[in-house]
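Every protein chain but one is kept in place in this view of the complex.
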Amino acid sequence: MSLLEINNVSKIYGELHALDKVSLKVEKGEWVAIMGPSGSGKSTLMNIIGCMDRPSEGEVLMDGIDIAKMNQKELTLIRRDKIGLVFQQFHLVNYLTAVENVMLSQYYHSIPDEKEALEALDRVGLAGRARHLPSQLSGGEQQRVCVARALINYPEIILADEPTGNLDEANEKIIMDLFHNLHNEGTTLIVVTHDPEVAQTAQRTLFLRDGKLVRETVNENFTGEIKYEDWTENK
Amino acid sequence: MFGRMIKGILTRQWKKMLMIGLTIALGASLATAMLSVMLDVGDKINQELKAYGANIIVSPQEASVIEDLYDVEGGDKATKAYLREDELSKVKTIFWAFNIVDYSPFISTSVKLDDGSEVKLTGSWFNHHLELATGETLDSGIRNMRSWWDIEDGDWIDEQGSGAEGECMVGTELAKKLGISVGDSLHVTGNASAADLTVKGIFDAGGDEDEYIFTTLDTAQAIGGLDGKVDTIEVSALTTPDNELSEKAAKDPGSLTIKQYETWYCTAYASAICYQLTEVITDSTAAPVRQVASSEGAILDKTELLMGLIAVLSMVGSALGICNLVTASVMDRSREIGLMKAIGAQNSSIILQVITEILITAAIGGAAGFAAGIGFAQIIGQTVFGSSIALRTMVIPIVIVAVLAITLIGCIPAIRQLLKLSPTEVLHE
Partner (left out) sequence: MQKKRKWFFRMAFASLLRRKSRMLIALLAIVVGATILSGLVTVYIDVPRQMGAEFRNYGANVIFTSKDGTALTIEEINDGLSNVNSSQIVGMTPYRYETVRINQTPVTAAGTDMSSVLKTSPYWSVDGEIPDKDGEILIGATVAQNYNLQVEKSISVTFTPEEVAEEAVAFDNGDEAAEGETSTSDVVLDNYIDFKITGILNTGGAEENYIYMSLEDLEELTQIPTTISLAEVSISASGSDLTAVVGSINQNSENVSAKVVKRVTASETTVLGKLQALILLVTIIVLALTMITVATTMTASVTERRREIGLKKALGALDGEIIKEFMGEQVLLGGFGGLIGTILGFLFAQLISVNVFSSSIVFRPVLLPLTIVISMAVTAVACLIPIRNATEIEPALVLKGE
């Protein structure tokens, strides 16, 4: 059984078919990229995978459970258990420190535990900046807090939407290396992007156009190795 | 383009603007209502205080002592001075005629009853109908000026009805003593003639008047042989509380400079009204009844001060509220303003735009609030005083200036903060 199985999913807004009979499977531990130009439906697909939206038609099986017909509340419960989200615009709560932002996710999931949250920040190399507010952190650091927040509850899937879209090259590399680490630890990663370079780091890339899955490529060069080893020293 | 942006904000962001407009409207209505009430409360309470009766008494010159001082009734009639009944209408012709809400002449004479006892018979107006030269009409008399009387039995004498001349009202003490009740006939013998008076009502005045008989002016004059004569005139006037000037004037109007005299004469001080009354009534002196006049002054002053302070508090409160909300809503737009900066907008043009939007909203909200405020003032007036609150023209400019000033002041902290923002900071957030 696949971790995520999408069968004939459509999302229709009036006349517009944002998604048109899309089917795909993601196995546990896989690293998948979803590519496509603006308006291709990748955001809609991501919202559906992220349990933030429901399809108009079709079924979405997560661990064998169909979430397509669930109501908002049930979706929320699934989301907080199984999904870790990383956004392009980071979306940190601006009045909470780095560690508190991580704890926020714990709070909604189960119980806030500062020690565990600090460990997560340590994993992304931010142990020293745990008490800083988002406004005191650089963009790259903010995104690393987001990654720590996404992985704190050991989600089945980490879903990242343009995770490097707002970052410079150095920080982009840091984030991608973090993803490599996560992948090597066995975390399932789904990255939505329009940046081919980012997509290339994944095992598999799915191409969307006009709401349809048009192509799928497998990255034969995929090694799963960390390319930039010094990232923890980076500011 | 500028016009378009403004229009865009007002039409598409109307929900946010509605909130600001609503708050400004509330503030403006509060200011309007409170100012109107504050400015009118003096008149209203003054009107209510008329329940205490006359605050000015006009009496003949040099007459005052005789009866009280000598304590000898009926004696020295020849030396007693009177006012003239035919001059009564002149009371409503003085400079402050409009402020005279009620007045009533009194004539007293002692009469003998059948059992030989002597009682005081007072003639006065009850609800005397006056047609004034100005075309106004006024029902004046002790029905209003003795508002504290309890009519224990029967009713007031109705001068406008028929047969008032043969009627009288008897004080409760006297009625008890004589054992008479409403409808009985009372035979009285005065200096000039005797008459049979029908008891129309029995009143409890809670004072000396409980021992008196009251009848119409004509009847009392006929019985006492005092045709065309009046003892005193009680006047109930709306007055301005006394101050130094009026006290100085009360002692001697001659001591004032011409300018002071004019100010005094043209202000509704009790002493000024007294002075004007003596000008029109021959050989008279007029004095404020201090018990009523000075207390009135104190209560009016306090009430006005009280309402003034409440008005100030509530207006400061709503001003802060408006400032606050304007600040909050302008700050809320930091993203948009960051964007405008990023595409090259000058600080001045951003300020101009923000201010124009807010001012348009303020103008609409302020106008709506003004109308609502007048409504609130009327609700207060009708509920509390049973009459409407006059709208002073000075309220309009005050409210307009206040709304504009407060709105602009509300923009200042927000604008300062926005100008400090660098475009990247905002857009990156």
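Going by the order they are written in, the chains are A and B; count residues from 1 in each one.
Just so it is clear, a residue touches a chain if its C-beta (ideal position, glycine included) is under 8 Å from a C-beta of that chain, and two chains touch if they have at least 3 such contacts.
Bear in mind the structure is a predicted one, so any value in this text is a computation, not a measurement.
Engineer: Specify the shown partners of the omitted chain in the complete complex.
Structural biologist: Result: the unshown chain touches A, B.
Engineer: Among B:Leu39, B:Ala293 or B:Ile374, which one is in touch with the chain left out?
Structural biologist: The missing chain is touched by B:Ala293.
Engineer: Among A:Ile12, A:Met52 or A:Met70, single out the residue that touches the unshown chain.
Structural biologist: Missing-chain contact among the listed residues: A:Met52.
Engineer: Contacts of subunit B with the missing chain: which residues?
Structural biologist: 16, 19, 22-23, 26-27, 29-30, 33-34, 37, 41, 45, 48-49, 51-53, 56-57, 64-65, 68-71, 147-150, 204-207, 287-295, 298-299, 302-303, 305-307, 309-310, 313-314, 317-318, 320-322, 324-325, 327-329, 331-332, 376, 379-380, 383-385, 417
Engineer: Extract the touching residues of subunit A with respect to the undisplayed chain.
Structural biologist: Given the touch definition above, subunit A has residues 43, 47, 50, 52-53, 72-73, 76-77, 79-81, 85, 87, 89, 91, 93-97, 100, 103-105, 107-109, 111-113, 133, 149 touching the missing chain.
As a working rule, only the chains that are shown with their structure count from here on.
Engineer: Taking each chain's centre as the mean position of its Cα atoms, how many Å separate subunit A from subunit B?
Structural biologist: 75
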